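Missing here is one protein chain; the remaining ones are kept as they sit in the complex.
Letters A, B and C mark the chains as written, and numbering starts fresh at 1 in each.
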Amino acid sequence: MDWKRFGFIALIIIVLFGTVVMIGQVKQPPILIITSMLATTIAVATPLTLGALSGVYCERAGVVNIGIEGMMLTAAFFGWLGAIYMFNVFGRDAGLSIALGVFFAILSGLLMALLHAVLSITFKVDQIIGGTVINILAVGLTGFLNRQLFFGKGSVFGGSVPGSPGVLPTIHIPLTEIFTPICGASASCLQNLIAINRVFDQKPIAISAILLVFFSHYVLFNTRWGLRTRAVGEHPKAADTVGINVVKMRYLNVLIGGMFAGLAGAYFTIESVPSFEPLLTNGRGFISLAAMIFGNWTPIGAWAASLVFGASQALLINMQIFRDVIPPQWSFLQESYIVGLTPYILTMFILTGIIGKTTPPAADGVPYEK
Amino acid sequence: MQSEKQSNSLTRQVIQSISDASLVPFLAILTAVVVGGVIIAFVGGDPLLAYRGLIQGSFGSTKALSETAVWATPYIFAGLAVALAFKGGLFNIGAEGQLAVGAVASSLIGYALPEWLGYDLPAIIHLPLAIIFGILMGGLWAGIVGWLKAYTGGHEVINTIMMNYIALNTTSFLLNGVMKDRSPTNVIARTPLIADSARIPPLFEGLRVHWGFILALLVAFLIWWLLNKTTLGFQIRTVGLNPDAAKYAGINVKRIIILTMVLSGMLAGMAGTIEVTGLNYRHELGFSIGYGYDAIAIALLGKSHPLGVVLSAFLFAAMRNGATRMQFLTQMPVDLISMLQAFILLFVAADAIVRYIYRIKSKGERVVLTRGWGG
Amino acid sequence: MKKLYFVMALLIVASMILTACGAGAPSAEDCTKEEVFCVGLVTDVGKINDKSFNQSAWEGVQKSQADGVADVVQFIETADAKDYAKNIAQFGDAGYDVIVTVGFGLGEATDAAAATYPNVRFIGVDQFQAETVAGVSGLNFPEDNAGFLVGALAAAMSESHKIGAVCGTDVVPPVWRFGEGYKAGAAYADGMNGTTTEVFVVYHSDVGFDKTFTDPEWGAQTAKSMMDQGADAIFGCGGLTGNGAVTAAAQAGAYGIGVDTDQYLTLPEAAPRMLSSAMKLITPGVADLIAATKDGSIADGNVFGAAGYAPFHDLDSEVPAEVKAMMEEINTGLLDGSIKTNVPPVKP
Partner (left out) sequence: MTEANIVLEAKNITKQFPGVLANDRVNFDLRKGEIHALLGENGAGKSTLMNLIYGLHLPDKGEIFVNGKPIEIKSPNDSIAAGIGMVHQHFMLIPVFTVAENVMLGDEVTKRGSLDRATVAAKINEISKQYGLDVDPNALVGDLPVGLQQRVEIVKTLYRNAEIVILDEPTAVLTPQEAEDLFRIMHDLTARGVSIIFITHKLKEVLAVADRITVMRAGHVVNTVPPSETNEAQLANMMVGRQVILTVEKKDHQASGDILKVENLFVRDQRGLETIHNVSFTVRGGEILGIAGVQGNGQTELSEAITGLRAVQSGKVLIDEQDLTDKSPRFMTAAGLAHIPEDRQRHGLVLSYSVADNMALCDYYRPPFSNRGVIQQKALDENARNLISAFDVRTPSPFVNAGKLSGGNQQKVIVARELSRENVKLVIANQPTRGLDVGSIEYIHSEIIKMRDRGVAVLLISAELDEIMALSDRIVVMYRGQIVATVETKQATREQLGLWMAGAHVETA
């Protein structure tokens, strides 16, 4: 484990949380602020984590993926579209439509990844350019279809966006119920318990993102699949000489990466808000990429980095909520344009290598030529 | 006999490589147009009418031609910015941000300088000042990334993306704050109009195309000359093709990386400046959204060659400009243009696909445009 | 390399020849004819189906066609601010009778076009006319009144006495007026009911201008964050960002309050918990002005459209009679001027 890096990440998160608690405590009890921020952090980090995992799989296998943004956007659109079609056109019930929506999102992420794989592995196109193609294509494709399918001549929905089947439900973990007896009659204890419980009550994609982080970490460093994946990303020729099919391994990992990006896309339109807007991912794919590098190409590291980005977003939101109690000497915290720079400047700082050198897989971005 | 045969096959090789270079972009465009047409038809539109609208809207009248040139002007600068960086082995995704800060700087000089000085400047001083400040700001913005690349190894792709966000946030901050047009009728984030003395005059009365367009063509020529005829260009290309050999050859690689980024940023800043001084006469937030990404496609389609960039900038400008007419005739959404451009880029980048479709053999060597994170 | 450029140049020339051969637009109805009444709409940078002001304005144009006022209706989506003039000119040159331009950004282009096309009536939505320009009618709304109404409603209905508003950037005056009106309304209701309500208003000003109205995910997270801290009514003001907030509120069982139109109808996923909406009636406003153009009663300068609050729909039974009475009282007071929001038109 890279303790220096994780220590730095922990420090940033503590500073971000501490700032808000310090300012907000005149209005809210700290426990409420912290739990609220934690909940926001985890939710904001969810698509970033999944996007970063997508990058980890691709790049550990030696394929640079800057098309995560495009894959997420495409998946968000088609997942939502699929759910709406199932619900409104094919008349499925809401639950099934939502589930199928997730499926369509993952599928479309996979198809975009397939395009990336064909370009970068089969045709050996420069991988960064391949990713750029994906990003531009995703914007055009989703924008065009979103407009044409719902507003174009002959649209089945006749010009208005139909009702969506809703979003994935929150999974309630009954901490409050279990621990209520401990509180006894204390009302404040119960209140805190409810606040803490809220952090754990997350939706399915948010929960699976965390599970997938640990699962991926295990797979990558402790299984045959992981060993081979890392081998083709470090030294594909060496892998080839021991009978590992480099092209196949790279293809499969890019496709897995696409599925992760697809799940991240599903988060936007099927877990968070059931509507699609052009450019809705708003650059979160690029932030994912930064998180992946920040986390030194490991799943747990990428997750920790995503949490930093989540926490800085939570800081931003809370600074506005507590806008009127910000002390004058901290007034710059009111300028959300300036506070909003935190994640970007952090990323650039990390890339300088001052906090431990980030080392990409040796063959990352290099097409394999026999 | 032997040597004659050799030279013969050599000529044939040269001809082959030339026609290769031109054929693939051409066929890529053609293929994209066909694919786009199929999609239009698929969603119930009339592809021929749509394309006719596109062409009418971009070349159909003097006014349309003028508007195409107006669109092409920033595209040429931004495309050259990306192309120059490619030549130096750098991928500048940050033209978007460099353009924005360039526009901010030149609009500030444009409207505020006479105020600060307390008297009006003659155009011969004011206009160049406004342009130069915009260029310098763009160069500085990219230079930061170049410096980080040279001295810390921080990869320019991520850093330019981050700098884009920082640029957009910072310009938002400025345009909503100190630089906002305070006139009571204004409600949006934009600067006051720049002084007349900081404006580039139009080329023809009644048309919007301005001298900035001619400047863009001149700069394209200048960049070509710089890259191919000067020692600086030789250094940039050497660092781009083989940084190890460049170091061995006594080239200060770090300096050239920074310089390439600065030059690239200056060109991108120029794209922003030219829009402020030649067209909008002010900086309005968000006016340039997407130019930086279009510039990547333009540079790739033009194979990073300045003349290629000019031509592909024209093509993209024509498509963007013609979109209005196309919409009017067919109600096809503007996004169709983005999609067409993505297909063109796809087929240019993956020339193997085009070669496969049209059964063209490849003999050329692969040109490495970017390197992985490690490089 | 020369051949490459030759081929590309050839392509451009070929396309120009193709243009020359191509005939004009095959329009079913000729707008240049006196008897054909045509209405064109130019959007601000954005989509016609933005579920916000572009869409509402277009629905107004469509309504005028359905009402038999307009014979031909057409829109052009603006993709880039520098195309404003050109997009307006498309309609102007085609002989349209009314051109609706949506958003403050088109204000200058609209004024300029009015001089070029003196026979065309321009309707500028959200374009406040500081000076009267011949041929231009600016359609404006008192957003602060609408915000005031729902603010008072939220304060009266909140059990936790904490309410929130999630808005697009405060740089856009209508958005700012909604938000500040909301605060003022809550304070007014507190004064009437003797309560103290805490109001969280958050503007999405931390991102670029292009994203502030189109970030539902951010809206949802912000709303959740407010609800985590106790808010039980969320007003979403500002395009899709606000929609995200309202939807998230409704899903969490809090009250959602929509904006612009009656969002009970446009946000089905939030409908069951949609308390009301701060309405700015663009659609009827646009349709009325088009009709006024046809019958010749339209005037240059500012026209003020209606603002109000939407029905309670599904939650009608939850709203106590005294709250309903209070709302009617405030609404009347705002209309007759006896209640003032004290919100200036632009953020100072």
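For this structure, a couple of remarks:
Heads up, the rule we're going with is that contacts are C-beta pairs under 8 Å (C-beta built on N, C-alpha and C of every residue); 3 or more make two chains touch, one makes a residue touch a chain.
Not measured: the values here are computed from a predicted model.
Shown chains touched by the missing chain in the whole complex: A, B. Here one chain is not drawn; of B:Leu65, B:Leu232 or B:Ile360, the residue touching it is B:Leu232. Listed residues A:Leu115, A:Ile134 or A:Ala231: the one in touch with the omitted chain is A:Ala231. Touching residues on subunit A toward the chain that is not drawn are 222-224, 227-228, 230-231, 234-235, 237-245, 362, 370.
Considering the complete assembly, subunit B touches the hidden chain via residues 6-7, 10, 229-234, 238, 241-242, 244-252, 365, 367.
FYI, only the chains that are shown with their structure count from here on.
Computed centre separation for the pair subunit B/subunit C is 34 angstrom, with centres defined by C-alpha atoms. Annotation for subunit C: residues 47, 205-207, 210 touch two or more other chains. In subunit A, the positions touching at least two other chains are 143, 147, 278, 337, 340.
Listing the residues of subunit A that touch subunit B in their complex gives 59, 64, 66, 118-119, 122-130, 132-133, 135-137, 139-141, 143-144, 147-149, 152-154, 278, 283, 286, 289-290, 293, 335, 337-338, 340-341, 344-345, 347-348, 351-354, 359-360, 362-366. Contact residues of subunit C toward subunit A in the complex are 47-49, 51, 164, 198, 200-203, 205-207, 210-211, 214-222, 224-226, 228-230, 240, 243-244, 247-248, 251, 266, 268-269. Remark: subunit B residues 39, 43-45, 91, 93, 148, 152-155, 157-159, 161-163, 165-166, 169-170, 172-173, 176, 293, 296-297, 300, 331, 333, 335-343, 345-346, 349-350, 352-353, 366, 368-375 touch subunit A in the complex.
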